[in-house]
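With one protein chain held back, the other chains of the complex are shown just where they sit.
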Amino acid sequence: MTSATVTAAARFGRAASRVPDVVFRSGSGVLAWVAVGILGLLAALLVANSGQALAKFGISFLTGTTWDPIAGIYGALPFIIGTIASSFIAIVLATPIGLLTAIFLAELAPRRVAIPLTFTIELLAAIPSVVFGLWGVFVLGPFLSRTVEAWVVDTLGWIPIFAGPPFGVGLFTAGVILTLMILPTIVAISRDMITAVPDSQREAMLALGATRWEMITNAVLPYARSGIIGAVILGLGRALGETMAVTMVIGNRPQIPQSIFDSSQTIASQIATTFNEASIGLQTSALISLGLVLLVITMTLNVIARLLVWRVAGPQGTS
Amino acid sequence: MTNRASRLASLAFGAIVVIAGCTSPGATTGPTTGGQASGPPASGGMSQPQVPSGNVTLSGAGATFPALLYQVWIEKFGEAHSNVTVDYQAIGSGGGIKAITQQTVDFGASDAAMKDEEIAALPAGTKILHVPTALGAVVVIFNLAGADGSAIKKLNLDGDTIAGVFLGKITTWNDPAIAALNADVASNLPATPIKVIHRSDGSGTTNAFTTYLATVSSEWKDSVGAGKEVNWPTGDGAPGNDGVSGGVKTADGRIGYVELQYAVVSGLSSAAVKNANGKFVAGSSAGVTAAAEGAVDAFPDDFRAAPIINGPGDDTYPIAAYTYLLLYQDQTDATKGQALTAFLHWALTDGQSEEKAIGYAPLPAPIQQKALEELHRITTGGSPIWPM
Partner (left out) sequence: MTGAVIAQPSMAARLTGARVGRRRTVVDRSMRTIAMGAAFLCALPLAAVLFFVAANGLSALSLDLITKPPRALGIGGGAANAVVGTLQMVPLAALIAVPVGVLGAVYIAEFANSRSARVIRFCADVLVGMPSILIGVFVFTFLVLPFKQFNGFAGSVALAVIMIPVVMRTTEESLHLVPNSLREASLALGVPAWRTVLSVVLRTGLPGILTGSMLAIARAMGETAPLLFTALGSRVVNVGDFGRPMDSLPLFIYVNARQPVDALNQQAWGAAFLLLLIVLIINVAVRARSWGRRIG
C-alpha cells in the first residue's frame, strides 16, 4: 500500500480549540473509543464467565480430552486440536498456492491478466461463509470423498493420519474450505508486500544477470519475507476463528481426531452448536472458557501478524 | 423494559422505512397494543379459554422432536385466529430449557422433563409448568445400499445390536450381529462402514434414545450413560432432528435416530426394533399409543415423566417419549398469557386429532385430562387466566 507518510499526530491539534470543535472532537473521540470498549468488554466478559470452569479444572481444562456433560467433565483439548489441525491443513494448502499467486500477480502477469484475476480472487473473499458451507455439504464434500480422499486412503491409508474411511466430512473437507476462505487474504497481503519491495532490489539482481525467477527468490521474497509471514498468520487467524462453513462440514465430533479424514470439532463450531442450549452453570462456563482460549490464540496471532506487516508496509498498511 | 426496548426499536425501524422507502403494512404490533383485551378474566368457569382480540405474537423455542407437529398446529390455529401468531424456533430441548430459564422466550419446549437441578437453576420465584402435548417414537433411521446396489429398506435390530453400533463396536453393515437378525437380506448386507450420526445439541430425543440404550446395554449405561447430551463413543454430531435425518440422508452407510415423522418426511427407512415381548416392531403412532396406554399409571403427579422404554405388549414400540411445552406459571403479559392458554387448550383438544396422521401419538385420555386441568393453574398477576 502507499505510504501515507503523515503521522496520525493530531492534524487539528491546535486549531481545534473553540467550543464546537471541542464538542465535535470529543464526540468523535467517544465513538472511536467504542472499538476499544467493545474489545475490553468482550475480553472482560469472557474472563468473568469462564471463572467457574477454570476454577474447577485449572490448567487441566486445556489438556483434558473428555467433554462429557453427564459427568460434568470438560476438557478443551479435542477442540483445540480440531481447531489447529483444520487451520493447519488450510495453511499448508493455501500458503504455497497463495504465495505463488501473489508472485504471479505482482511480478509476472501482464496488467490485463493481473487485474481481472485479482478481482476474481477478491470476490472469492466476498462469498459468505454459510454459502461455502452449503456448497461444502452438497458439492465439495461428496466430491472429495470420491476423489482425493478415496485416492489418499487407498495409497497412503497405512499411515495412521491418512487412514480412512473417507466420508467427505471432517478435518480434511473443513481444511479445504478454509483454504478457499483464507487464500484471498494471503494473496492480497502478500501481493502488497511484494509490491512494496523497492525496485532497486530488483534492478540490482537483474543487473547481475539473474533470471526473473532468481530475482524473485533472491531479492524480492527475502525483502518481503516478514510481511508475507504476516499475511500467512493473518490467514491463519481467520481460519482459526471461522465458524459456519466449518460447522457444516467438520462433523461436530468432540474427540481427538486420529486421521485427517476423521470428523472433528473446532472451538468456534462447538460454541456455535451448543451455546444456545448448554446447561447454565458449569457447561456454559466451560464453553465461555473455550471462547477465551480462542480469543487469546487469535489475538496473539493478530498482534504478531500486524507487527510483521507493519514492518514492511507501515502502520497505515493493509487492514 | 422490554416494551421500551421494542418501542425504541420500532422508532429506529421507522427511520429505516423512510430511508429505504419500503412499504410495510403494520402487520405486527408491539406486545402492548393488544391491551384492550387484557382486562381481568371473567369469573366463573369458562368452557374454554378466550383468545384475545388484539394482535399477539408468542415466541417459543425448544425441542425439534415435536417441531413438525407444532408447525402444523401453528398453521391450523393461525387459520382460525389470524390475530395470534406463534413463532416457534426448533433449537433442541436443551435450548428450550435454557431459554425458559433465562426467560428469553414466551414459552419453551422439551421432550426431556426438566431435571431437579434445572428447576433449581430457575430464577427465584419462577414456576414452570410442564404441559404434555404429544408422544412420539424415536426410530433408528439408516441409509444403506445393499451389496447388489439396491436400497435396503427393512432391517431388524435389537437393543444389543443398536448399542453395539452406537458404541462403535459394530463398524460395518455386514457385521454378523446385524446379519443374524436379518436372515432375509443377510447376503445383501454390504461391507460399507457404518457412520453414526448423533445430535450435537442438547436433545430430548437423545435423552430418550440413550435412556433406551442404557436400559438394554449395561456397557452403555456404565461407559456413556443417559441424558440430553452425552459423550458419544463414535459418530458425527448434527443439530436437531432435522440435522440428523438430513445428515443420514446425504450419504450411504449412515445411521441415526430421530422422531418418527422425520423418517417419514425424509423418506429414510427406519429399523424395526425388538420390543419387550421379543417382537420386531416398526415405529408407528399406534406402537407409541400402545406404549403410552401401558404407562398411564406410571405418569407422575409433577408431569415429569421419563421416556417410556420397553413397555409391555406385542405391538408396543420400545422407545417412546412425551414432549412438553414449558410455560411460566405466572404470565407477566396478560394478553400473551391468554393467547398461550388458548393455543394450548386448542392443541390439547382439537389439535390432538392431527397427531396420528403426521407420525405422533395423541395423549392417552387420562393424561389429556390432567394436562387440561394444568391449564387452570396458569395465572397472570396472581389470578387464573382460565378459572375452573
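Chains here go by letter, A and B, matching the order in which they are written, and residues are numbered from 1 within each.
Criterion: contacts are C-beta pairs under 8 Å (C-beta built on N, C-alpha and C of every residue); 3 or more make two chains touch, one makes a residue touch a chain.
None of the values given here were measured: they were computed from a predicted structure.
K.L.:
Counting contacts across the entire complex, name the shown chains the missing chain touches.
P.N.:
A, B
K.L.:
Return the single residue from A:70, A:84 or A:109 that touches the missing chain.
P.N.:
Result: among the candidates, A:109 touches the missing chain.
K.L.:
Of the listed residues A:61, A:132 or A:261, which contacts the missing chain in the full complex?
P.N.:
Missing-chain contact among the listed residues: A:132.
K.L.:
Determine which one of A:55, A:71, A:92 or A:299 touches the chain that has been left out.
P.N.:
The one listed residue touching the chain not shown is A:299.
K.L.:
Sort through B:48, B:102 or B:349 and give me the one touching the missing partner chain.
P.N.:
B:102
K.L.:
For chain A, which residues reach the chain that was dropped from this view?
P.N.:
Listed in rising order, the touching residues are 1-2, 4, 6-13, 15-16, 18, 20-21, 23-25, 27-29, 31-36, 38-39, 41-42, 45-46, 49, 96-98, 100-101, 103-105, 108-109, 111, 115, 117, 119-124, 126-135, 137-139, 180, 183, 187, 201, 204-205, 208-214, 218-219, 222-223, 225-226, 234, 237-238, 240-244, 248, 268, 271-272, 275-276, 288, 291, 294-295, 298-299, 301-303, 306, 315-316, 319.
K.L.:
Footprint of the hidden chain on chain B, which residues?
P.N.:
Considering the whole complex, chain B reaches the absent chain at 1-3, 5-6, 8-10, 12-17, 19-20, 22, 24-31, 57, 59, 61, 68, 71-72, 74-75, 85, 87-89, 91, 99, 102-105, 238-240, 242-243, 245-249, 262, 265-268, 358.
Just so we're on the same page, only the chains that are shown with their structure count from here on.
K.L.:
So the centre of each chain is just the mean of its C-alpha atoms; given that, what is the distance between chain A and chain B in Å?
P.N.:
Roughly 38 Å, centre to centre.
K.L.:
Help me check something: in the complex, which residues belonging to chain A touch chain B?
P.N.:
So the residues of chain A touching chain B come out as 66-71, 137-138, 142, 145, 165, 167-169, 251-254, 263, 265, 273-274, 276-281.
K.L.:
Quick check on the complex: what are the chain B residues that touch chain A?
P.N.:
Within the complex, chain B contacts chain A at residues 91-99, 101-102, 118, 121, 193, 195, 200-202, 224-232, 235-239, 250-251.
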